[in-house]
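These notes concern the structure reproduced below.
Here the complex is missing one protein chain, while the rest keep their positions.
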Amino acid sequence: MGKGRLEAFSDGVLAIIITIMVLELKVPHGSDWGALAPLLPSFWSYVLSFIYVGIYWNNHHHLLHAAGQVSGGVLWANLHLLFWLSLLPFATGWMGENHFAPLPTALYGAVLLMAAVAWYLLQFAIMCTDGKASPLRRALGRDWKGKLSPLLYLLGIALSFWQHWLAQAIYALVALLWLIPDRRLEHVAPRPEH
Amino acid sequence: MGKGRLEAFSDGVLAIIITIMVLELKVPHGSDWGALAPLLPSFWSYVLSFIYVGIYWNNHHHLLHAAGQVSGGVLWANLHLLFWLSLLPFATGWMGENHFAPLPTALYGAVLLMAAVAWYLLQFAIMCTDGKASPLRRALGRDWKGKLSPLLYLLGIALSFWQHWLAQAIYALVALLWLIPDRRLEHVAPRPEH
Amino acid sequence: MGKGRLEAFSDGVLAIIITIMVLELKVPHGSDWGALAPLLPSFWSYVLSFIYVGIYWNNHHHLLHAAGQVSGGVLWANLHLLFWLSLLPFATGWMGENHFAPLPTALYGAVLLMAAVAWYLLQFAIMCTDGKASPLRRALGRDWKGKLSPLLYLLGIALSFWQHWLAQAIYALVALLWLIPDRRLEHVAPRPEH
Partner (left out) sequence: MGKGRLEAFSDGVLAIIITIMVLELKVPHGSDWGALAPLLPSFWSYVLSFIYVGIYWNNHHHLLHAAGQVSGGVLWANLHLLFWLSLLPFATGWMGENHFAPLPTALYGAVLLMAAVAWYLLQFAIMCTDGKASPLRRALGRDWKGKLSPLLYLLGIALSFWQHWLAQAIYALVALLWLIPDRRLEHVAPRPEH
């Protein structure tokens, strides 16, 4: 399995996820401001999810760039990541339609948390496949962003049941953290494909 | 018709199938656990179908890798396979919404069965096109997984009408069987494209 | 504009069209045969449209293969073709849900007719761009299939209002005609890209 086809399939799935989320922005029946206003929470949810998928797409490219071989483990770790990201349209729609009610907001955070865990596993699978000489291992270093994000998601999930706006703020904060490109991975020379 | 474009089109269709299945996870109207609980069967159906499409995507790559030429027969055998897989979102949604009622569970198995038959035909079309020297022919060997799966699907369809949970167990078992990568095909040296 | 990107975009649109058509197969609410039976017309419509998109995808590849340059005219002729094909899911869904009522059956034929006209225009645009030496011009020859199909679609549209099953038979007949690969185009040596 070449990296090229793994990238192409992942790009395809991410492109579809980012686009079908807009289908959860249900066209309202009225045609005045009163019909549009209830969609504002859905719109905010859509913007946030769009940014998250964009971040994953961007970092996914850098991650695969630093990977050497694609083993069966890497492949399934990648599908596992895509699985959790594929739940984003559902979680986005539920959170938006219910105007950030506690449980939907917590579920949204849980999907982000599971995607972060899946990302961690994907990194781990790539490093295991490439062995001790893995350029990814050296590049990641202490990986503070990767370790901090799940903790922040957990905090967001907990806050959902108390002050849901704080949860939103935390989800937005993590997105901002990751918007800054991951320079560690950008500077890794890719290993040739086998 | 080059293998590259056949792969790209198949990847595109599989990426869309795996992603639009999530649209059958209808966003519930309430925002509490009571609204989420009825979705659990749909969620399980989604997980199972996601794994199946992932398996087909993975093995499809290995199969085409071992193929030589792409004839018109191979092309239509491939579209035939994509046809049955494209029915998975429908079968998944129906089975999930009806909480594994007998007929939807049987139909789900029937779609899996037809996809397995289509897979068998695609293998056959590739071997016919490549003739006696087909590397696929040697690699497949006795193909016990390919022969066992349809029998298990038939068993699952029959059990749907008696104990539908047994049918689910069998569908999951076949998925597990195939999760193990098909090492026969992995080790085949691809023939150059013509 | 290279042929490669035109092909990739067209493949993407065709892959999405062929897959979202299944969303018009609405998951029924009941879980017995009585719930499934009304879907049979929709299923037949889906099968027919799936075959049509498959045919267009296949022949589109051969057509572009025989094309030399991609001009702005070719590009918009191609988008024009994709436009009519993108209406197939709508026409398929309307015909299926209304159990082949006259007007939906005629509209389905009209969409097929417009796609055939768009196909003809795309051939024309390619030949104009490539000039007198166009390999497509020589390969097409008298193009009896291209000329017969619109007439048959027109016949099908007319018969929709009298005996709609005859219209279905004609639509299926044209599909069969085209299932046979177009050997004229297969044997054309492609001209190098400019």
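Here the chain labels run A, B and C in written order, and each chain numbers its own residues starting at 1.
The rule we apply is simple: a residue touches a chain if its C-beta (ideal position, glycine included) is under 8 Å from a C-beta of that chain, and two chains touch if they have at least 3 such contacts.
Predicted model only: the values in this text are computed from it and were never measured.
Although it is not drawn, the missing chain touches A, C when the whole complex is taken into account. For chain A, the residues touching the chain absent from view are 7-8, 11-12, 14-16, 18-20, 22-23, 25, 27-33, 36, 47, 50, 54, 57-58, 61-62, 179, 181.
Contact between chain C and the unshown chain involves residues 1, 5, 8-9, 12-13, 16-17, 20, 23-24, 72, 75-76, 79, 82-83, 86-87, 89-90, 93-94, 97-98, 101-104, 107.
Keep in mind that, in the parts below, only the chains that are shown with their structure count from here on.
Chain C is reached from chain B by a rotation of 90°, derived from superposing Cα atoms (nearest 5). Centroids built from CA atoms put chain C at 37 Å from chain A.
Centroid to centroid, with C-alpha atoms defining each point, chain A and chain B lie 26 Å apart. The set of chain B residues touching two or more other chains comprises 8, 12, 16, 20, 23.
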